[in-house]
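Every protein chain but one is kept in place in this view of the complex.
Just so it is clear, A, B and C label the chains in written order, and each chain counts residues from 1 on its own.
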Amino acid sequence: MVTENIQTPLIIVNFKTYLVATGEKAVKLAKEAERVSVETKVSIGVAPQFADIAAVAEAVNIPIFAQHIDPVQPGSHTGHVLAESVKEAGAVGTLINHSERQLKLSDIDRVIKKTRESGLLSVVCANNPSISAAVATLKPDIIAVEPPELIGTGISVSKAKPEVVTDTVRLVREVNPKVTILCGAGITSGEDVAAALRLGTRGVLVASGIVKAKDPYDVLCEFAEATTKA
Amino acid sequence: MVTENIQTPLIIVNFKTYLVATGEKAVKLAKEAERVSVETKVSIGVAPQFADIAAVAEAVNIPIFAQHIDPVQPGSHTGHVLAESVKEAGAVGTLINHSERQLKLSDIDRVIKKTRESGLLSVVCANNPSISAAVATLKPDIIAVEPPELIGTGISVSKAKPEVVTDTVRLVREVNPKVTILCGAGITSGEDVAAALRLGTRGVLVASGIVKAKDPYDVLCEFAEATTKA
Amino acid sequence: MVTENIQTPLIIVNFKTYLVATGEKAVKLAKEAERVSVETKVSIGVAPQFADIAAVAEAVNIPIFAQHIDPVQPGSHTGHVLAESVKEAGAVGTLINHSERQLKLSDIDRVIKKTRESGLLSVVCANNPSISAAVATLKPDIIAVEPPELIGTGISVSKAKPEVVTDTVRLVREVNPKVTILCGAGITSGEDVAAALRLGTRGVLVASGIVKAKDPYDVLCEFAEATTKA
Partner (left out) sequence: MVTENIQTPLIIVNFKTYLVATGEKAVKLAKEAERVSVETKVSIGVAPQFADIAAVAEAVNIPIFAQHIDPVQPGSHTGHVLAESVKEAGAVGTLINHSERQLKLSDIDRVIKKTRESGLLSVVCANNPSISAAVATLKPDIIAVEPPELIGTGISVSKAKPEVVTDTVRLVREVNPKVTILCGAGITSGEDVAAALRLGTRGVLVASGIVKAKDPYDVLCEFAEATTKA
């Protein structure tokens, strides 16, 4: 199983389409993530844009995730994102169904199966506890619960809506005892990360909290240290 | 204007999500396209997958197109394709509204405007003459008319449905005297290319005819020579 | 709970957008369904097009389902289908996520919640056993498993792919002991219906098998009688 290669606690940094995390700046940010990971021995992954995966993969030796893949097989699918393509570029997994790139249920099912066939890790995002449970029945490697209304606010799910996290853990465990659970949305401090772990998750999915930080290295260090203390 | 940099006749090879045009094989195919372009002095562009743009751009010195970009500005758009990202990776333009990746009309408008701001060439695909005319009013750099029912068939639009091409040229010219017109779908031989030019286009958009050819170099040579004879 | 009003075994006839089940013909077909239901005392529901719900509801006294509703609240949603609207027109429930009208996972969640608030029955369609289980965690009233590749073929899921039905029943029951399970796709004979019940479902979702039958009344009688014998 692919997840055996991924150590938890796990921090995944989603670069989204931020200009400060595009192109050369994506490589620079990934290097800072790698430096924190090496120094703290905490597992940190990065999810750059499709066109940046190859350069990031060349530059660092931490897990790289695509931000999305399409439910397509090789062939006539102009403009789509092929699992085989992001894998050859260096991704070890992919986000799926991020709240900014949601999929039909049958496509989530197809994409999870596709990641399994391709040897990619599946990180499926879910808006709330009931959707997390639905996703859990499809047996992805990782679920990340993220209430969309908190994304980018700096108000962390783990502190402002702890019941979202605990309900997710409870409902997911009823149908899937193994899947790794992360949470995200509004995570900006080590305390947010520690709270996420205390509530039963194994890490966080974070974007603006790191990407738009004045000093991403510093904040990532704080995050990583919080996981080891928790 | 960006199109001043692109010489016509023009052949654009769309790599789609074919495995034989993914990763290292994308680079190899792009090199063959470059070799034909250098030898024949005919303008040849390639449209690899997003994750392959950077490696292809490093390897060759011919125009590279993304297969699609999204109508988004930098920011919170996980899993989307940002104009700025494909440009920094090395693309000089992008396909838009390919029949396998169609857009809402207002998004076509937004993406064309976005390419203009970003200094990217816009190559908008259209299924038929009336859609081509609608697109022409939005003033893209290039229009490629491709009847979807012929795509991948080996039955060329320029020979099997010449009226699609001539109607497109006529209707487009009524509303836009300048835009470069290409045609595509089923193009597999030099004769198909020559017919396309005789009907009033300035080149072709081709995919399987080259990508799945036994020897892509040979077929591209045939295409390129057909444009110089025409 | 709304489902208390619906007796099983249950046959739901989906009128799709067949011309022979549009307008006056929708009313006529619904009357035949009602006649069979009255004569056989078997529960039969119909799912006409949106514009036909009111006329059908006026003409018959059997359960009427919308074919789809949108995940919207009253307000500025031009061209969308509001739960409150189909309910006032006479629907008692709605199909959700039919393979010809699939939804994002978060929208399935929202629509199911919306039906609960509106007092409508939710009949969620699913392509396969794993998707059925995912849907079951969202606690709809009814799940209908329909392998899309058999829809409209006349090759019945219950006879050609019995394992799809039994796997669905098994996986759904692991996460939801109560939800009513139907199956569909290719159902054309009483024997197909009997097989569906023997495999553990409580009825069928059928479209062309009835709508396009030479004599829908006769075939519906056969279906209804098969449920009472099973």
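To be clear about the criterion, a contact is a pair of C-beta atoms (placed from the backbone, for glycine too) under 8 Å apart; a residue touches a chain by one contact, two chains touch by 3 or more.
Predicted model, so just to flag it, every value in this text is computed and none were measured.
Q: Using the contact definition given at the top, list the shown chains touched by the missing chain.
A: Its contacts among the visible chains are B, C.
Q: Given the contact definition stated above, which residue among C:E32, C:D52, C:D107 or C:D167 touches the chain not shown here?
A: That would be C:D52, which touches the missing chain.
Q: Quick one: which of B:V72, B:I108, B:A194 or B:C221 touches the chain that's been left out?
A: Here the residue in touch with the unshown chain is B:I108.
Q: Write down which of B:A133, B:L150, B:V169 or B:C221 is the residue touching the left-out chain.
A: B:A133
Q: In the complete complex, the non-displayed chain touches which residues of chain B?
A: Residue positions of chain B that touch the missing chain: 97, 99, 102-106, 108-109, 126-128, 130-131, 133-138, 171, 174-175.
Q: Contact with the hidden chain only, please: which chain C residues?
A: 14, 16-19, 22-24, 47, 49-55, 67-68, 72, 74-82, 84-86, 88-89, 95, 98-101, 151-152, 207-208
Just so it is clear, only the chains that are shown with their structure count from here on.
Q: Graph of touching chains, which shape: line, ring, star, complete, other?
A: line
Q: What is the distance, in whole Å, between the centres of chain A and chain C, each centre taken as the mean of its C-alpha atoms?
A: Result: the chain centres lie 37 Å from each other.
Q: Spell out, as numbers or ranges, the residues of chain C touching 2 or more other chains.
A: There are none in chain C.
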